[in-house]
Each structure stands twice: as C-alpha cells, then as structure tokens.
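In this view, the complex is presented without one of its protein chains, the others remaining in place.
Our next item is chain A:
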Amino acid sequence: MKTGSSPKEKAIQFLFKYGAIALLAIIIFYFSTVSDAFLTYGNFSDIMRSISIVTLLALGVTFTLVVDGFDLSVGSTMSLSTVVTASLMVWYDMPLWLVLLLPLLIGVLAGAVNSFLIVVLGIPDLLATLSMMYIVAGLHRTYTEGYSIYNNMPLTSGGTAPGQLSEAFLWIGQGQMLGLPVPVWIMVILVLVSYLILNHTRWGRVLYMTGGNAEAATLSGVNVKKVKFTAYVVSGIFASMAGILFTARVGSGQIDAGAPLMMEAVAAVFVGYSVLGAGKPNALGTFFGAAVIGILLNGLTILNLPYYAFDIIKGGVLVAALAVTYVYAKKKFSKS
C-alpha cells in the first residue's frame, strides 16, 4: 500500500492526516487578516470558554462512539442537569457538594437506563437514545413546569424561592484562574484525562477493541455488556457536567439548554475523526473539532454574518471532514 502510491493517493493521505489542521490554519489566517479583533488573547480565551460546554458533551459522545454505540440523549440529559442544579440551590437551598453530586447521579442514571435499553433489551442504540432524548426532555420540562429557574423567582405555590446561586458555584462558570477562564481549565483537564484513558490505558484499549469487533472481544475474554454499560454511563456523566457548567456560566437554570448543543457535539466528534488520520473517534480530535467549529463561528460573528446562516457553515465543515475520512477509509480498506 505504501509502495507505489500515485500522486492522487498521496494527496488523499496527506489530506487525511493534516487536512483538518491545514483547514484550521487557513481559517485562522483568513480571519486574522480581515479583523484585528480576531487574533487576540481575549478573543481566543472567549472562544475556548464558548466551546467548553459543547466539548464536554462531545467527549461523552466520543466514548459511546468508541464502543460502536451512539448517544443522542446527551442534550436532554444536560438540560435536566442544568435545571436540577439550579433548583437544588434556588428551590431547596442545598449545600454546594450536594448541588454538584446529585446532577452527576442523574447523569449516571440516564446512562444506566440507556445501556439497559441497548445492552439488555437489545434496542438499536440510535433508537434507544432517541427515545431517551424525548423522555428526559419531557422530564426536565415537567420538573420545572416549563419555567426557567433564577434567583428569588416567584413560586407557583406562592412566595419567592428561598435560595440563590452561590458565589462559589458561579465561579465554576464565570471565574478566572491563572489567566484562563475556569471552564477552559475544566475542559482542558477532561480532554487530557479522556485522551490518556482512551489512548494509553488498558481500559481505552478494551473500549476501542469492543467497538471494533464485539464478537472477537467477547472471545478474547471481554465482557462486552459491561464495557458498553460503562461507556453510556460515562456519556451521561459528561452530559450532566456540561449541564452544571452551563448553569454556572449563565447564572440561571434555563430550560432546553442542551437540545441545540447536541448536534453540535456530534459534529465535533465526527470532525475529530479526520484529525491526524485517526479515522475513529478520539478525545483530542473531538476537542479539535469543537475548536474548529467554535473558531469558525466566532470569526463569522466578527464578520457580522447573519446568525441564521451559521448552520450552513457548520454543516459544510462536517461534510468536508467526513468526506476526507470516508474517502480515505474506502481506499484503505477496499482491498481484500
């Protein structure tokens, strides 16, 4: 394969390995020539903060895609976690550790239900998590009766809510540390941890191999059901962390916070396939995909492009990334 490849094949190989990075360089170069505000520290720290929540969601999706599953319910889980986080403080005035712990348990539960549907009942992952997407979205609206949750809000039972979002909590979403926003630190740490686990540990190897060939993994002694279960639970936890971060960032419990972010997260993961020729879901690629989309949207905003046209650009980037990945895969695996 490596011997005697034609210029065309070489070009495809090059695109596959460095295409995404080259694209990013071109985008950055272009925007920096048209706007002085673009290539500044402040703007880049803004971009990183804006993609932190999507990246957390996308990391969860990455884990499910690694085991050859798919999680469409992450957006809804994030929405539920957002309103629960806010309500625990505003409605019930709970201590911070409980406020952070309970939403994570909700994420675990959502992941566990997903895996029950997929692993035990055998519903295809796309359909199972689609159903869960609706159920969880409905749950979070029912829970808040359709209202967003904010400090001192009037309650339907009369009076005002007893609690507030605490300063310490808001620091998670709005604070700064060592010159970078706290959400960026959280994102960077989680990306690195995910990368280390997926690419350099025993667990990561088991996850990838299970996704590659579940039957062969079973016959090599892997308990495939447990592995898939874990992946969906991890996905649920990431979604609920994204929800907590969102509440802290915005300072209130918005309803339907996660729904629009879900497809963006999925897009980030797939753009990530094409980074450095991975050809499969990977943590660094996912971060990279989220960054490409974030930087592009930021630049377009600076250019004053109409907001409603942004989805066209997002879709275009996704198509380009997928095209490079799959054209290469077809070439690589067409023989034998």
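Quick note on the criterion: a residue touches a chain if its C-beta (ideal position, glycine included) is under 8 Å from a C-beta of that chain, and two chains touch if they have at least 3 such contacts; residues count from 1.
Just so it is clear, contacts and distances are computed from a predicted model.
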UniProt lists the protein of the undisplayed chain, choosing from "Simple sugar transport system ATP-binding protein", "4Fe-4S dicluster domain-containing protein", "Homoserine O-acetyltransferase" or "Na+/H+ antiporter subunit B", as "Simple sugar transport system ATP-binding protein"
Given A:Leu126, A:Ala216 or A:Val327, the correct residue touching the omitted chain is A:Ala216
Where A:Val206, A:Ala257 or A:Val324 are the choices, the one touching the absent chain is A:Val206
Hidden partner sits against chain A at residues 1, 196, 200-202, 204-206, 208-209, 212-213, 215-223, 332-333, 335-336
